[in-house]
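Pasting a structure here, questions to come.
Note that one protein chain is taken out, while the other chains of the complex remain in position.
== chain A ==
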């Protein structure tokens, strides 16, 4: 029984993840530009 439950939970998580990725790509809602401090090229931002 626990393995059936595990398959369902993992499957649901993967489906949710794929749906989230799909909608993000479709709506282009993720960040497309990295922040760069204009002329000041730091090694990084904390």
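Methods note: contacts are C-beta pairs under 8 Å (C-beta built on N, C-alpha and C of every residue); 3 or more make two chains touch, one makes a residue touch a chain; residues count from 1.
Convention: contacts and distances are computed from a predicted model.
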| item | value |
| --- | --- |
| Omitted chain (choose from "NitT/TauT family transport system ATP-binding protein", "Acetyl-CoA decarbonylase/synthase complex subunit gamma", "SGNH/GDSL hydrolase family protein" or "YfhO family protein") - UniProt protein name | "YfhO family protein" |
| Residues in chain A touching the chain absent from view | 1, 3-4, 6-7, 10-11, 13-14, 16-18, 20-21, 24, 30-46 |
